[in-house]
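All protein chains of the complex are present and in place, except for one that has been dropped.
Chains here go by letter, A, B and C, matching the order in which they are written, and residues are numbered from 1 within each.
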Amino acid sequence: MDLMLLAPELTLAVTGLAVLLIGLFLPVGAKKMLGYLASLGILVALALTVSSLGTEATMFNDTLSIDALSQFFKIVFLVVALLFAIASIKYTEGNSHTEEFFSLGVFATIGMMFVASANDIMVLFIAFELASLATYALAGFEKSNQKSLEAAMKYFMIGSLSAALLLFGISFIYGMTGTTSIPAIAAGAGNLVTNPIGLVAVVLLVAGFGFKIALVPFHMWAPDTYQGSPSVVSSLLAAGSKKMGIVAAFKVFIVALIALQAEWQMVFAILAVLTMTYGNVVALSQTSVKRMLAYSSLAQAGYITMAFVVLTPMALGGGILYALSHGFMKAGAFIATAAVVYMVLSENRDVEDPDHLDNFKGLGKRMPVTALSMTIFVFALAGIPLTAGYMSKFVLFSSTIQAGFVWLAVIAILNSALSLYYYARVVKYMYFIPTDAGKVSEPLPYTIALVIAVIGVLAIGFWSEPFVYWAMEAAKVLIPGGM
Amino acid sequence: MLPILSLIVLIPLLFAALTLFTKTKEQARVMALVATVAVLVLTLYMYINFDSTIADNQFEEIYQWVPSLGINYHLGVDGIGMPLILLNAIVLPFLILFTWNDDRKAPNRFYALILATEGAVIGVFAALDFFLFYIFWELTLIPLFFMVSIWGGPGKHHAAIKFFIYTHIASLVMLLGIFGLYFSAWEMTGTPSLDIPALLSQFQFIGSGVMKDLIFLALLFGFIVKIPVFPFHSWQPDAYTEAPTAGSVLFVMLKIGGYGIFKVILPLLPFTASPNLMITIMAALGAVSIIYGAFLALAQSDLKRMVAYSSVSHMGYVLLGAAGLVSLSVSGAMFQQFSHGLIMSIMFMACGVINTTAGTRIINDLGGLAQKMPKLAVIMVLTFMASLGLPGLSGFIAEVSVLAGSFVNLPSYVIIALLAIVITAAYHIWALQRAMFGVFNEKLGTIVDINGYQTLSMGIIAILIVYFGWNPSPVLDMMLTNSEQIISLMAVMGV
Amino acid sequence: MIPVELYIGLAAIIFSIGLYGFMTQRSGIRMLMCVELMLNSANLNLVAFSSYNADLTGQVFALYSIALAACEAAIGFAILMAIFRMKDTINLDTFNVLRW
Partner (left out) sequence: MAIGDLAFLIPLLPALAFVLTFFLGKKLPNGGAIIPIAAITISFVISLLITMNLLQNPEEVINQSYSWFAILNIGVLVDPLAAVMLTMVSLVSLLIHIYSVGYMSHDRSQSRYFAETALFTASMLGLALSDNILQLFICWELVGVCSYLLIGFWYEKPSASSAAKKAFLTTRVGDVMFLAGIVILFSDLFRIFNGTIPDGVYILRFDEIFTHIPEIAAMNANILGMEVSHITIITLLFFGGAIGKSGQFPLHVWLPDAMEGPTTVSALIHAATMVTAGVYLVARTFPMFMAAPSSLLVVAYLGAFTAIFAATMGIVMNDLKRVLAYSTISQLGYMMLGLGVGAAIGAEAVGISIFHLINHAFFKALLFLCAGSVIHAVGTHDMRQLGGVAKVMPITAVTMIIAAFSLAGFGIPDTIFGFSGFFSKDPIIESAYLFGSSSGMWIPYLLSITAALLTSLYIFRLVFMTFFGKPRTDYGGHESPASMTVPLSILALLALVAGALTRTTFYEFVSETFVNDFVQMDIPALADIGGYHLASHAGHEPMLILWMPLIVAVAGLLVSYLIYGLKVVNMDSLVSRNNPVYKLLYNRYYQNAIYTDFLSVKVIYEGFAFAGHAIDRGFDWTVNWISDLMIESGEALRQFQTGVIQTYATAVIAGVGLLIVLIKVVMEVI
């Protein structure tokens, strides 16, 4: 067994602990470097993961498996974490708890990465919880801010509830099959089908993962939490831990519980339609940008969920590619909002809701870079060509047609047309509604993060081939056989 | 040999980006002029080397892009696209000249958007890969959306959003159709490909007739909303009216809907499960929009809005002619697109001039302008005559070809269209009489005639209208070649 | 020996109690306790199945989840304390600034 395969996770673990320890001995002023340190660590981990692309291995008696799927999602998580860390450098400036913030973020990332490579439900559950616990704390990071606390509270309460549901469901799976190893479950899932408990277990699992993916009706915490918690954290939640739920669901349902396909396929069909429609329709009338983004990410989750329904290699590839693109787009959008919020608050500490749409007026003049990248992100989310969003929609929706789910594709298409309305509204506020406020200097860390995200979004849109290829490779892990 | 099509598409886009960084109006407009003139020169070069006796795609360029999905960077132009590229290349420099002396906020963005639109539109005409086609197709939306939202009239926001969403939905439906075609072909050949010629040729082998019709209708819907024709036109009057003059002209240059009809729909038509039904749909929509648009134009009080509705009526000819399925009618419909582009661009320029100098476009508030603006009056009379289909001007060639050609197969629809001709004449003449002739309305204050640049740009396009009215062959021949090829397909299928 | 169904039944009952409590209780502490109940019912399941399947994994899993439950409680209490510090109450339905 080769520990090198775990190098990224180990690097992150070291980084997290180092940040925590060094932070203890640093004066508040100097804590800035912790951010750089964390970002560096994440960067190294990312480099290691990329360098080990294509390796196939299993370790710790098959409880972990390194394959195209896990590698792909690890990259997704690391990228999001990187954006998160860089953007947070500015956010945590002058905060005495900086070290906690960064180490929590790093540990959350580790959890997500282990979920990505878990090959055993037990490991998966533990990693899942690790990520969740860390993010609970992050969500409530602004202890003195009621919104932040409320967000954390709701997130935590619903989170632990669904953790319980999840665990309960898992216990049944274990009981029926007598094992926790995912391949083994797949082999022994026979009597799950016959036994009605099987159905209960499936739905419980759906609820457990659906909470993280934020599928209607398990989504209700999401808008509140995304709106309440610090914007950078929202970016981590929306772009990172959401994907964790998706990859976990991929593994558990498509690999382990393929025998129960009939049941969960239908469940996901219903949830997908509900989620995308609800998300888009409610987003139409939002005035808080973060909340609007939250609902939009509901809708996006709905699209991705279509992959479970269509269940062809191409659809899964599309879903996986969509996960990556959404990581860039959504993280970028939230970070842009974070920049705006930072700007607003630095002008006036006690603004009621700094992410209100009105604060975006004339942003094109006030913060040109931020505004431009925000425009790119929202157009990408809306699926305008030459962006990551379009590319992944193209693959996902087209595969839906291919598999004959025309009705589903039509609903999805109409939804994404609808979404254009509220995305375009943001652009309208930024460019067409004038404001007397003057130009402000844009904080560098935010800008760097934004630029990285923009590059990502456009790269997937223009130079799509490698991304599509890797997504398809990852999909083959779930469903062997060509497309 | 040099990748001329790529240049024609990319130069405007590139210059659009550069223009964003210019500081003053002077720099911006010069950049724009340089870019458009460069495009014009290249296009003329291409036009000269274009062989109008063959219907194949010429100046092809093909590079792999996303092989795993069968996506290629594939450009090429045939007798359907060439005239439209020519149209854009010709009109745009004069559009720049027309706006030469205007003062407006953020000129750099303004000219950048104009260039971006030109690049995108030409891209649609040059794309031979559905992926690329759709990209350019959508790309045309964004600059126009900004154009309307920033420099538009009072109702600009509503108009912009409406146009954006409405046509976006249509594009997405079209995209569904493309998907359907893509995968049906994929299943047959086993290899993914979005190559337009390939897919068009494989359409006929699709097994299920329902699938064929669904694909066809989805594509058709996408195209006719963009044209637009009754009853999917309601985005158009708002957008055309609220847009700034340059924006309206760009809208007119946006002939991608009709292009799709000829390039995609007609080759598929004979192989659909129920061709005659499809023909009926197209013919009916075409004929109805001809007469409907005419009546609506008659009811308008705003000059620009009247022009917008007249465009609905004129675009009806495109669909009717396409459904006529006689080489004369099809080529006439193509020529209608070309001449309509020329005519409408002057019409909108005139509306813009009147609006700026007289401060209103309400026809009844105007009156006797001809006394104050003789130059404009001459050009306007000529253009209005062209628009109502006066012989000797380009509009007539198109209309008579469409009517005569279509009558062979669709007599009843043509008769409807014929009824509309009187109405068409009526609203043009009434507008002329009320706005330009009669006693000068003193309330309008001081009226100045069009300046040198405007006279030049409008005048030259007007001369082109006359020229093509007497000698359409330079563009009509290649159209004929392609339409004959299309019709031969029909003959094979006995449609 | 006792048939496994009884264990499952018991677990189910406990789980339902937990659910009921979670839905009805207003106090954060009590809701936390209800979550613990549910988690533990799941643990009970795991252990029961483990002995029924004669396979230790379940018990290991149970141990892990107990530990996790502890962490969760810790975080939960931390949040609740912060809330209490701000509002002098842990009555959670007073917290609905974020809605719609």
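We adopt the following convention: a residue touches a chain if its C-beta (ideal position, glycine included) is under 8 Å from a C-beta of that chain, and two chains touch if they have at least 3 such contacts.
No experiment lies behind these values; they were computed from the predicted model shown.
Trainee: Since one chain is left out of the picture, which of the remaining chains does it touch in the full complex?
Mentor: A, B, C
Trainee: Taking the entire complex into account, which one of B:M188, B:V210 or B:V422 touches the absent chain?
Mentor: B:V422
Trainee: Write down which of A:K154, A:K290, A:H326 or A:K393 is the residue touching the left-out chain.
Mentor: Considering all chains, including the one not shown, the answer is A:K154.
Trainee: Name, in rising order, the residues on subunit C that touch the hidden chain in the full complex.
Mentor: Subunit C touches the chain not shown through residues 19, 22-24, 26, 31, 92-93, 95-100.
Trainee: List every residue of subunit A that touches the chain not included in the displayed model.
Mentor: Residues in contact with the chain left out: 153-154, 157-158, 161-162, 165, 196, 199-200, 203-204, 206-207, 210-211, 216-218, 220-221, 223-224, 262-263, 266-267, 270, 278, 281-285, 418, 421.
Trainee: On subunit B, what residues meet the omitted chain?
Mentor: So the residues of subunit B touching the missing chain come out as 162, 165-166, 231, 233-235, 292, 295-296, 298-299, 326-328, 331, 368, 370-371, 381, 385, 390-392, 396-397, 400-401, 403-404, 407-408, 411, 414-415, 418-419, 421-423, 425-426, 429-430, 433, 436-440, 472-473, 476, 480.
Criterion: only the chains that are shown with their structure count from here on.
Trainee: When the centre of a chain is set as the mean of its C-alpha atoms, what distance in Å lies between subunit A and subunit B?
Mentor: Centres of subunit A and subunit B (C-alpha means) sit 43 Å apart.
Trainee: Express in whole angstrom the distance between the two chain centres, defined as the mean CA positions of subunit B and subunit C.
Mentor: From the centre of subunit B to the centre of subunit C is 65 Å.
Trainee: Which positions in subunit B touch two or more other chains at once?
Mentor: Within subunit B, no residue contacts more than one other chain.
Trainee: Going by the contact rule already set, what residues in subunit A reach two or more other chains?
Mentor: none
Trainee: Can you list the subunit B residues touching subunit A in their complex?
Mentor: Subunit B residues touching subunit A: 65-69, 71, 131, 134-135, 138-139, 141-142, 145-146, 149-150, 157, 161, 164-165, 168-169, 172-173, 175-176, 179-180, 182-183, 186, 214.
Trainee: Under the definition above, what is the set of subunit C residues touching subunit A in their complex?
Mentor: Against subunit A, the touching part of subunit C is residues 4, 8, 11, 15, 18, 22, 28, 31-32, 35, 38-39, 41-43, 45-46, 48-50, 52-53, 55, 57-58, 60-61, 64-65, 68, 71-72, 75-76, 78-80, 82-83, 85-87, 92, 95-99.
Trainee: Spell out the residues on subunit A that touch subunit B in their complex, using ranges where they run on.
Mentor: Contacts found on subunit A: 379, 384-386, 390, 394-395, 397-398, 401-402, 406, 409-410, 413-414, 416-417, 420-421, 424, 428, 431-432, 464-465, 468-469, 472.
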